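Here the complex is missing one protein chain, while the rest keep their positions.
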Amino acid sequence: MCAMTSPRSLSEVWSEAEVVRKSFPHSFSDQIVTDIYGNVEQITKQVLSKKESKRYIFDQRVDDVVTSKWFGYPLMLLLLVIVFWLTMTGANLPSRLLSSGLFAFQDQLTLWFQWIGAPAWVHGILVLGVYRTLAWVIAVMLPPMAIFFPLFTLLEDSGYLPRIAFNLDHIFKRSKACGKQSLTMCMGFGCNAAGVTSCRIIDSPRERLIAILTNNFVPCNGRFPTLIVISSIFIGGAFAAPYSGLVNALAITGLILLGIGATLLVSWLLSLTILKGEPSSLVLELPSYRRPQIGAVIYRSIIDRTLFVLRRAIIITAPAGALIWVLGNIHMGQESMIAYLAHYLNPFGQLFGLDGFIVMAFILGIAANEIVLPILLMSYLSTGYLQDFASLDALRTVLVSNGWTWLTAINVLLFTLFHWPCSTTLLTTNKETGSKKWVLLSFALPTLTGLTVCFLLTQGARFLGLV
Amino acid sequence: MKKTQRIDPLADLAPGSVCRIVSLELSGLLRRRILDLGIVPGTLIRCIRRGPSGDPTAYLVRETLIALRSEDAAQISVRTLLNGEECV
Partner (left out) sequence: MNLTAEQKRVLWEDRFGISLADGQIGIALAGNPNVGKSTIFNALTGLHQHTGNWPGKTVDNAQGAFLYEQKSFLLVDLPGTYSLLAHTVEEQIARDFLCFAYPDVTIVVLDATCLERNLNLALQVFEITPKVIVCLNLMDEAEKKRLMIDVPSLERELGVPVVATAARQGVGLTELKQKIVQVASGSLQTNPRQIVYSSEVEKAVKQLLPLVGSLANNTLPLRWLALRLLDGDRSFLESLSSYLGVDPCWEGLRCAQ
């Protein structure tokens, strides 16, 4: 029992207010807003004066191109290709320098360990496990991120992103979703967990859920390195030097488009089934273009974003590298633990054109997508004798000697694009939706998509005798 | 100030033309959102451009560019002003 300290309860006053509201000649809240704007206009009349300015014309001219019937869509594609092309060709040299530097240092480390007389297993865990994996992550991830993030931030600061939403809204409307979903997908490029949180900008709860559930269909920064490396080896690598960069950029762009296509398709299917409903409304502000401060953007995106993501990757990779080394060196009968696990998973993997090691790497990658490729390589290496894999050629040799074909490569690319979200994203989804059901669905949707696509491709290729 | 007397849905407004809001037939949260953005009866609004596939459309209201879908803009009644009468 609770003492009534006030004579009227909230609900009583609420119903009283309802009576007054209903007796109001027209809509009460309309009147309030209109009155506020009346007050506002009185103020601005006193304080604001305008002169002709060319600034508005500038904005208009840019929008004339950026949102035009003919250039609107091609320009978005072109920007995507340019961003990836710059990222990949620009990252090439620094990646190579970094890896040769870091692996040269590994030899130095080995010498030191021998000098102080450390036991072999200590050297194994720390140098061959932790250090080698970290060197890999840094060499492969740092350069592309240090190029991609500043480029993306420049686009974001200029005011282009809302135009993307403006251009794409009608396509999302056909999928019975909201154009702002494209903004949340842009955030997903950086990090899917951030993408899921950014879905708060979508007004309709139904469309917001759709955006959350499908965010993982755009590859985040943790997945880019895998896409870039595999595509460089197996797709770009098939072409001569001046073209390989462009071919790579096109391949990655193609994958992104596939992801966008899957997003639209799945959004539409969700709208027809469990999240039934019609598209609601769109109210989107298109801010004026602002000139980005280039120096500040580069500094900020490298310090805040690149190093932040790298740190996260390192924190997760270091123990994973140690674990893989240990598993690779503990033997159960003839086989190392890791080979044993891989053999166990292999039949499942083969069904989808993958192998046991790949499946295991993806499963461990639930901790963070960044570690999928390093783990995969460490596992291959822990059973073989190859030591030097500082160059892409060496890497290619490792993969091919483990039975990779072009089909394996494409399946890995597709499965990187379409598989379960990382643990951080799952936790964020849980926080945002507050329900295990939606978390489960956000896990199942991309996974089922990936398995289906890989299965059909693999069985099709085998049936046609292509591999 | 001369005005044409015709009342049209905002969605029918051609890019470049200016009009004055007469009333909103929208309901719920959307109505509220539109009002909050300063689209209240009496406000001048200029149609700026359509998206690459004809929808949504961007309107200039109180110095800001707001994009609306045609279904929603169809539920806002406006009175078109003669060319050059007033500027937004």
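The letters A and B name the chains in turn, as written, and every chain counts its residues from 1.
Just so we're on the same page, a residue touches a chain if its C-beta (ideal position, glycine included) is under 8 Å from a C-beta of that chain, and two chains touch if they have at least 3 such contacts.
Just so it is clear, the structure is predicted and the values come from calculations on it, not from any experiment.
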| item | value |
| --- | --- |
| Hidden-chain contact residue, picked from the options A:L48, A:A240 or A:L464 | A:L48 |
| Residues in subunit A touching the chain absent from view | 2-14, 16-18, 20-21, 24-25, 28-29, 31-33, 35-41, 43-44, 46-53, 55-56, 153, 156-159, 161-162, 180, 183, 197-198, 200-203, 208, 285, 287-290, 292-293, 296, 300, 303-304 |
| Subunit B residues that touch the omitted chain in the full complex | 29, 32-33, 36-38, 62-64 |
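Note that in this section only the chains that are shown with their structure count from here on.
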| item | value |
| --- | --- |
| Approximate Å spacing (C-alpha centroids) for the pair subunit A, subunit B | 37 |
| Complex contact set, residues of subunit B against subunit A | 24, 29-38, 40-43, 48-49, 51-56, 58, 64-69, 71-72 |
| Of subunit A, residues touching subunit B in the complex | 29-30, 33-34, 37, 40, 60, 63-64, 67-69, 72-73, 166-167, 169-171, 173, 179, 203, 280-288 |
